[in-house]
Structure formats: C-alpha cells, structure tokens
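One chain of protein is taken out of this complex; the other chains stay put.
Each chain gets a letter, A, B and C, in the order it is written, and its residues are counted from 1.
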Amino acid sequence: MEFGTFLVQCLNALQYGLLLFLVASGLTLIFGIMGVINLAHGSFYMIGAYMAYALAPFVAKWTGGGFFATLAVGLVLSVALGYVLEWAFYSFLYEREHLQQVLMTYGLILVFEELRSILVGNDVHGVKAPDWLAGSIPLGDLMTYPVYRLFISAVCVALAAAMYLVLTRTRLGMMIRAGATNREMVQSLGVDIQFLYRVVFAAGVALAVFAGMIAAPVSSVYPGMGSQVLIICFVVVVIGGIGSVRGALFAALLIGLVDTFGKVVFPHAAGVLVYVMMALILLWKPDGLFKAG
Amino acid sequence: MDFRGGRNVVLAAAVVAALALFPLVAGKFGIDLVTKIMIFAVLALSLELLVGQTGLVCFGQAAFFGIGAYAVVLATPQYQAVSIFWLAPLAVACATLYALFVGSLVLRTRGVYFIMVTLAFAQMAYYVFHDTPLGRGTDGVYLYVRPSAEVFGVTLVNFEKPVSLYYVALAALVATFAFLAVLLRSRFGRALAGIKANEQRMRAAGFSTYAYKLAAFTLSGAIAGFAGVLFAVKDAFVNPELLAWHLSGSLLVMIILGGLGRLWGAVIGAFAYALLQEFFQSQAIFGDLAKHWLLGLGLTIIAMVALLPEGLAGLPAAVSRRLARKPARSAGGNA
Amino acid sequence: MATPDVLMRGEKLTRRWGGLTAVDEVSLELARGSVHAVIGTNGAGKSTLINLLSGEIPPSSGRVELKGVDVTAWPQPARARAGLGRSYQRTTIFPQFTVFENCRLSAQSRLQRPWAWWERADACALAVEAARGAAAKAGLAAEIDRPAGLLSHGGRRQLEIAMCLATDPEVLLLDEPLAGMGAEETDRMLELLAELRPGHAILLVEHDMDAVFRVADRITVMVNGAVIASDAPQAVRANPEVQAAYLGHHA
Partner (left out) sequence: MKSNTLNRLKRLALASAVGLAVGVAAGPAAAQQKLKVGLMLPYTGTFAALGNAIENGFRLAVSENGGRLGGREVEYFKVDDESDPAKATDNANKLIKRDQVDVLVGTVHSGVQMGLAKAANDNNVLLIVPNAGAGAVTGPMCSTNIYRSSFSNWQPGYAMGEVVAKRGHKNVVTITWKYAAGDESVGGFKEAFEKGGGKIVKELSLPFPNVEFQALLTEIASLKPDAVYTFFAGGGAVKFVKDYDAAGLRKTIPLYGAGFLTDGTLEAQGASAEGLLTTLHYADGIDNPREKAFRAGYAKAFPSAPAPDVYAVQGYDAGQMLATAMAATKGDAKKFDVIHAELSKATIDSPRGKFTLSKSGNPVQDMYLREVKGKENRVVGIASKALSDPSRGCKL
C-alpha cells in the first residue's frame, strides 16, 4: 500500500469510527447509568435517518429551511421522543431483570420497523447534503474526498469534545459519572434519579437520532439500517467498557481501523475480523478496556 | 416444583400420547408444522436450561443451533447418504466445541455485558457462514441426500418420510425433556438453581461456579446443536439466517411467553409462539393489516413484559392473585 | 497446650481501592479452640478483611495461609472446600428454597459429584444428614421445611450460620452474626459459638460489645483499615488508645 493511499484509508477509518462513536456513546451512557440494555438503540439511528428524509419537505414548506433546519427540528423531536419513551416504556424496566429489558426493547424494534414501513414505506431514499458541503477536495491524482464526510468528522469531534466538557465540568456531568459508578450513592445525595435517567435517556436517543440524520446523506436511507448499526455498537460498548464514553470513542476508532483495513487486506474475513478482535480483547480484559467505576 | 405428585406425570403422559396420535388425524401440513414446533421446543429447552435454570441470559443461542445444522449439511458428500449415527454426534460435537469456546470467554462477564457478548459471538459465527468460503455463501446450502439410519443393514428410520421425522422429533423432545428433568433434580441441577438464586453464596459454600456455568453453557450449546441436526434433516436446507440474532430473540420470547423457571414453560412457549405468529399473519382475521403482523407481535411482546412477566405458565397464578387482590410477590428474589 | 493450633493466618494484608486504603497491613492468626473478635467503627475495614481472608477479593499485597498452606492465589471456592466457612453481614440465603434445601445445597459442596446427573440430589444421605444437623445446631429444626424467604429476620441470621456449618468448616469467618437479633436469639447464638469453639477457629466481626467480651478469647481493634490493638479482652478494654478511638463512645 502506498503511503498516500494509507493516509486516505486512515481518514476513512477515522470518519467511520467517529460516526460509530456518536451512536454508541448514547448506548453506553444508557447502559452505564440506567443499567438498561436497549436493543432499540439501532432503531433510533434508523428513525433519525428517515427523519432527515421525511421531515425535509415539511420543514422546507413551513420554515423554508434546508438540511440544518431539518436537523434542528429532528433534534427537538428526538429529545421529546426519548423523554416520552422513557416515561412510557423504560421507566418501569429499571427494577426488572435484564431479560425483560431485552424483550421489551426487542418488541420495540419490531414496532418501530413496522411503523416506519407504514408511515414512510420500504423504499430506499437518498438525502441531499446542503449545497455548500456537497463538493469534494482533491486527494492524489484520481481521488477526491467529499467535503461532507469531513464535515461529519468535524461534527463528531465537536460533539465528543462537548460531551467531555459536560461530563467533566458540569454538575449534571458529575451526577452522570457518579450514577455510572454507584446508583445508590447518587440517590443518597438527594439527586432526583428519575429526572437524571430521563435526561440521560433523552440525550442518548438524541445522539443516535442525530447520528442517523447527519449520516443520511452519505449512508442513504433504507430499512434494516438500524439492526446493522445496533450490533456493531454492541461491539463498541463491549470493547470500550460499559458506561465509559472514553472507552466508546477508543473502541469505535479501533473498529473503524480494523474494518477499513480488514476489507482491503483480508476481504474474505472482513465480516469476522471485528468480532475476532473483540474476542481477543475480552480474553485480555473481560470488562472491556475502560470500565467505568 | 415440577415433579411432585402424580398429577403432572399423568398430564405429561396425556400430552405425549396426544402428540403421538396426532399424525393419525392430521394432514401433511399439520404434521410438518408440529414437527418444526417440536424441534424449536428442544431448542427452547436448551435455552431454558441457561436462562430459566441458571440465570444466564444468552442472546446467541441461534449460533449453536445453526452450527449443528450446518455441520450436518457440510459433512454430507453431495450424492451419498451418511449414517446419522456418526453425523449427529459430529454435528453436536461442533456446536459443543463452539459453546465451550464462547462460554469460557463470556462467562468471565456478567449481566448486561454477558447478554451483549453472547450476541456478539453469535454474530461472529453468523459471519463465518455468511461471508467465508466455509459457509458456501448467503444463499445457503442444500442437503441433497438425507442421512440414513441403518444398523446391520436394517433401516430403522426413513428420514425422507415426514411422519418418521415427526416421531423422531417427538422422541427427541421427550428425551430432552426427561433428561433435563432428571438433570435438574441431580446435584448438578440443584447447584445451577443455587447459582441462579445466589451465586455469591454458592462460591462461599465451595462451588466453583465458573466451572458449573461453563458446563451448563456447553451442555446447552450441545442440545441446541442437536436441535440444529433435527432441523437440517427435516428441511434439508440451511442458511446463515439460522444463526441470526432474530432467531435468538424469538427464542427468548418463546421461553418468556411460556414462563421461565419451568421446563414445560419452554415447550408451551414454542407452541404458543408459533400459533401467535400464524394468528397475526392470518389475512382472514387481519386482512391487509396482516402485512404488518410484526407490529402485532411487537405490541404483544411489550404488553406481555408489562403485564405478564411470569409468562403463560404463571397465568393461572396471576389471575387468581388478581381475583384475590393480593399484591404480586416479586418473582426474582434477589437476583 | 504447648503451641496453639493455628488454622488460618493473614500476613500484612492490604487492600486499596484507588487512593483509599480499606485494609492496611493487617496481620492476624486464628487458632483452633479460640474465638478471635474484630471490632471497629463502620468503615474500619472489617468486612473487607473477611473478604480478603475468604478469597472474595484479592489483596493488593500480603499473604493468606490456610492450615499451613499459602492460599493467597486460591479462589474463594477452593478455600471454602479446604475448610473455610463464612457468613455474610447482609443476609445472603436462597430465599426461594426451603430451610432444608438451603442447608443441603451448602452441604452438597463437600460431595459435589456434578457428573452424576441421574442421581437425585436429595438421595445423598451424607448431605441430608449434614443439612439436618446444621439446621438443628442453629436452632432451626422446627422450621426446616419453610421457605427461607418467609423466616423472621433472626431466623435468617440463624440460617446464615446453619448454611455455613453445613459445609463442615474448620475455620469460621462470621460477619456480624448477631446484627438485628433479639436478646434471646443472641444468647442462643453465643451458646452455639461456645459449643463450636473447641473444634473450630472462629473469627467474629461484631458490633455488640457485650457479646464480644462474653465470648472472645482475643480481640483485634481496627480503625481506618489499620490494627491499633490486638490482645486479650481485658487488655484491650484497658488500652487507652482503644478507649479514645472506639470504646469511649459506648462508655
């Protein structure tokens, strides 16, 4: 592999890993803090992508806005969605066994998929990136790199930085970190744990929906995109350690690298490679690389 | 408990008798359907051993099932029948080995982590059959010739006949059920129950719980592989989707639907799930909505978790509680 | 008695959680025929000490010896099978099982035979006998067929001890066995301890000072993870440091 190609592949790996991080960070927070296994997380990503497609005409009609206006509307809707879902379906799961959480959220996947099918249909759709981001910059003599992909990476980095600041510098962040380590302690400190959960859940949903929305122009929108993302996010969380946002970032980037170079170097085993890596890491560290607490 | 008193034995005998007589009155489709359900009941029993009896929520049971099924097909040469008496042990051994490998890793983890890791390892097996030359592709593989079951030149069972397959599946179900029922009363079974109730205490008493759990996990994988063998022989066709996580999810729904902690709950669950699916897919009842039958299934699962956490087997108790207006006692104890 | 028959020995046991040292270079010996009490305020590291000795958590440094063998690297079940029994401060029983089954399952740990899948677990006479014996010793003979979850608080504490005894241990690590017990129950438990003393080495972590001074042959006082005194009861009572740190609150 030439050095230039190698660098471009690294860029690809970085972009894929960062997007993965955005989806997985919400998942790991919900796991770590609320102790709820949320199989429906992939569905939120799918819902986000479909929102980017289906909301755009309405947003354009009502507000005259484009992609970013849709993004904003979608973000508001997703927070509301997360808030309502937590209240309706998740709030009584905390005391239940994991198994029941698995089932409930499995049922939710089916419901979300079918509702999507009823409301938007089963067709594949493309979503247009905003014009000023639609260009490409030349890389080497043949290749160009789409500006929008760089934009995604930049947004992900910005969000990761924002999450880091919120988690380490704010009172809410302290409560969240404490909640991931010791739920009873947080409760004994007089924090409204119910509220904390609702906020975390809404934030987790919003992250996944947002990831789906900004990914839509490059990923296109299709049924089944949710479960694909879900499984790989599980691997991210398993490798990174439950509840650790830092771990999720590290693991997502690692998976980006293994997946990107695996496809080129070992095309026949590309699907398996990520899982083999996971097995090796578990052998070495059963709790993941950065276990919270 | 399951086996106190004769009533349950009589009931079980009646059910087995009814199943044994069923082919006399049923059409081809009925025989086929029940054969399939019984195979899934064996599979559900394997999962019940883990989830209901040992407290290990495995979200990757389909992998062992699929490996068993694939092993049968891949080990059979294209145009030559192979004896089931070495094919089945071979296939079960493959599933068992993978379960041993996965178990030794995943049992180092706990709780939510365990669920996700079992899922991830099942996906790994899925991709091996899906993408690598070993699995011969996404379209699946045929078993051109079903295995033979000959002893000294006498054919014991003809697997080409659906009725024979039916009775093989019934025998397998009864044998698995009986084996597990006996196993659960043994010291091993009681130790698993203890681990489910309170693993910390079991370790303090001197049980190496890791070894016990690994044994249970491996055994469960072996039984799932056995179910896979039956499935491959019945359908004579395997596909990577047999290992997909949707099947693992459905299996969990089955055993919950039937009721956890009871062997017959898994069997009831397998039957109930199949019928529920037929019900929601029925155009006669739902018309065009039958297209969206997964919506009905999803809502049912959600309602079940919310209202009937103990499953169908717990229904009588739940109803009488409702009637007596007594508060529900927590099912899990200190899990 | 020339040299005491030391069954368990902890040497410079230390356990750190991040920056916090929960147990700090604690050494102690448990000899057959004596009750060794460990007292200290909440958070002094008593339960952590038991966890280190029983193998529930590994020490950051230090050494554990059981019957003359270095068992520092042994996992908890192996130590248990070698003759170490413990009870928990927070009751950890099998609430769905009967009292008998709780004890029988514990006794089964001595005759595990997991491969004998065809044998009924309750067909093992040895385990059944051990279970009944342990339940009777702990005063639960009358309630042997009740589900453990329905026992009174005191009953659960008794069961905790019974399960420990059912494993036929030589070393007993008892974590606040008297917590929440009434006067009558406490008396019976102390009698039981006295009865067990000759054959066993007993470590008793307890808050009830009267009880401790009634049964203990030796008392170790812990403050902030470290031992500040370890001596015969009378000497400990007279120790000014102990009085300042701990007993003073009671006096």
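Structural remarks
As a working rule, contacts are C-beta pairs under 8 Å (C-beta built on N, C-alpha and C of every residue); 3 or more make two chains touch, one makes a residue touch a chain.
In this text the structure is predicted, and so the values were computed from the model without any measurement.
The chain that is not displayed touches the following shown chains in the complete assembly: A, B.
Listed residues A:Asn38, A:Thr105 or A:Thr260: the one in touch with the omitted chain is A:Thr260.
Across B:Ala149, B:Leu294 or B:Leu312, the residue that sits in touch with the chain not pictured is B:Leu294. Among B:Thr138, B:Asn158 or B:Ser320, only B:Thr138 touches the chain that is left out of the view.
Across the interface with the omitted chain, chain A contributes residues 1-2, 4-5, 8-9, 12-13, 15-16, 117, 121-126, 128, 136, 138, 140, 142-146, 148-149, 218-225, 228, 259-261, 263-264, 267-268, 270-271.
In the full complex, chain B makes contact with the omitted chain through residues 22, 25-34, 36, 127, 130-131, 137-140, 142, 234-237, 239-242, 244, 246-247, 271, 275, 278-279, 281-285, 290-294.
Everything that follows uses one rule, which is that only the chains that are shown with their structure count from here on.
Chain centres here are C-alpha means, and the one lying farthest from chain A is C. Centre-to-centre separation of chain B and chain C, using mean CA positions: 42 Å. Centroid to centroid, with C-alpha atoms defining each point, chain A and chain B lie 32 Å apart. Shared interface positions of chain A, defined as residues touching 2 or more other chains, are absent. Touching of two or more other chains is recorded for no residue of chain C. Residues of chain B touching chain C in their complex: 179, 182-183, 185-191, 193-194, 197-198, 200-209, 212, 215, 333-334.
By the touch criterion stated above, chain A contacts chain B in their complex at residues 31, 35, 37, 39, 89, 92, 96-100, 102-104, 106-111, 113-115, 117-118, 227, 231, 234-235, 237-238, 242, 268-272, 275-276, 278-279, 282-283, 286-288.
Residues 51, 57, 59, 105-106, 108-109, 111-113, 115-117, 119-121, 123-124, 127-128, 130-133, 245, 249, 252-253, 256, 260, 292, 294-295, 297-302, 304-306, 309, 332, 335 of chain B are the ones touching chain A in the complex.
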